[in-house]
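In this view, the complex is presented without one of its protein chains, the others remaining in place.
Up next is chain A:
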Amino acid sequence: MPTIAVDKAALYKELGQEYTTEEFDELCFEFGIELDEDTSQSTKPEDQAQPAQLKIEIPANRYDMLCFEGIAMNLKVFLEKQKLPKWTVTAPKNSKMQVLNIKVETAQIRPLCSGVILRNIEFTQERYDSFIALQDKLHANLARQRTLVSIGTHDLDTIKGPFSYEALPPEQIEFVPLNQTKKMNGKELMEFYDKDKHLGRFLHIIRDSPVYPVIYDANRTVLSLPPIINGDHSKITLKTKNVFVEITALDKTKVEIVCQMLVAMFAGYAEAIEAIHINSPHNNETRQSPDLSPREMQAEVDYLNQVTGLDLSPEDISKLLSKMGHDVTPSSADKNILDVSVPITRADILHQADIMEDYAIAYGFNKLPRVYPNKTAAVSAPLPINKLADIIRVESAASGWTEVLPLILCSHEENFEWLNRKDDGKTAIKLANPKTAEYQLVRTSLLPGLLKTINSNKHHSVPMKIFEVSDVGFIDMEQERKSRNERHFAAAIMGKTSGFEQVHGLLDRLMLMLRSLFLTREDGLKNDKLEGYWIEEVDDPTFLQGHAAAIKLNLGGKNHTIGVFGILHPSVLQKFELPYPVSTVEFNLEVFM
């Protein structure tokens, strides 16, 4: 969630009222934003040195509250101190509408462009800073770090239309980037900004493309190289009167939202919002921009009242919804319908469910009638595998073993090499983008976690007896998700002696609890129908030779090998840095389902 810092005194002045921190916190809470910090209560010297700020967390879908202007406006509307403004475009006074021509080549890299002109804007330092900061916030959030949308703003009086949005090979684009003095071409620019802390992270969006997007004016002055940087020539300053905004994008919906947000937030400082004509015949995007008309939709009174548990009249609902910026009139045709004009600021409204939520917020979430309709009778049931796991957990603890909960993710070597196991490439689920080597794959065995737990508990007295009942994961190409979990049980003991008979004894105990008889190998092999378990020596490189046994189980007329136990091979101990002998047991619980 974005956090926006606003000047406290300026905001309270806008709201026409002083608030204590608690009162303002309460207002935010009711509206659905969150007061993170009031810096006047901070003890940090850097906070005390500045005028007090309110740091406010904004929900990720409220693009209309990403700057001071938006927060003040929405709160004033909520407090019924003003109506939400209506934004309209006006025709240019003495001249023809500005034109932006989009060339077909742009389809290769960044096909969409929109724009608007703000006439006779009055910047102050605060407004100017807020204008720049809003663009940064939109770039970071809605525009997904400029990949989907990027904004360029220019002093219209330094450039001359018609404008042209093109895509050209980087070597052919030459200009002086913003706040630089040297002219460079597209390729040089990439090198120049490669190490730049701020801009460096956006270069990848176009770097390897054969053509770069670029906007020229009638004199072939470069306005910008979206989504990286503007030209220095047309930069806006505090003195700028007429602002030309261009917005390039991959996403048609978002390009309009961004344009609408900039207009809604800053048109208040300008004399007029002037549309531009966009020529884009190759993709049927020829139009006038921006479209500032509210979106007309309908909401059902029944629905709004039923879900909120309220019973207000269409008129009362309309009044409450205007606190959220909606212009609502009960439909003349149908008593159950409200005609809702959704303002351009409310891009988050998709469905009447959103209107319903605004109704509940305007009414007050915490004033809603808290009545639980006692209609549902239900019968609970535990997940069978969890019930089985709980039996094993409780019996293991009752046998004197301590339950641990290591992580599911581990490194490749912990899961394979350190256990002397080989990765056949068909077993373990591997991760594409872990932040650290600790998390390379989903464990296929509980052993790495147990051994790491012992390692971190070396200060503990021996013998150490621990267990875990949890899931491991495997690739399984038969499944929709190409993988499956398997519930395993595992235990480990570290002591001065191997503890082999301890893990063996625990196995026997758990089998007894699972109604599994101890069989001789001969009997078990001879007759599949004879239910029970036995163990037989197995050669497994995880364990000391001659000290490992496979756990065999006859169940449901089938013979299964469900796991293995034994004394860990000294090389395994060395890898996990364990000072004493360790024995482990691990088996699959799913067969007992």
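The rule is short, and it goes like this: contacts are C-beta pairs under 8 Å (C-beta built on N, C-alpha and C of every residue); 3 or more make two chains touch, one makes a residue touch a chain; residues count from 1.
The definition used in the following text is that contacts and distances are computed from a predicted model.
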Among "Elongator complex protein 6", "COP9 signalosome complex subunit 3", "Trafficking protein particle complex subunit" or "phenylalanine--tRNA ligase", the UniProt name of the subunit that does not appear here: "phenylalanine--tRNA ligase"
Contact partner of the left-out chain, one of A:H326, A:R393, A:K552 or A:H569: A:R393
Identified contact with the non-displayed chain, of A:M356, A:L388 or A:A490: A:M356
Contacting the left-out chain in the complete assembly, out of A:N219, A:T237 or A:N366: A:N366
Selected residue (touches chain absent from view) among A:T329, A:S456, A:N527 or A:Q574: A:S456
Absent chain, residues of chain A that touch it: 1, 29-32, 34, 59-62, 141, 144, 148, 251-254, 295, 297, 306-309, 348, 350-354, 356-357, 360-361, 365-366, 368-373, 375-386, 390, 393-394, 396-409, 425, 428-436, 439, 442, 449, 452-453, 455-457, 460, 464-466, 471, 473, 475, 477, 479-485, 487
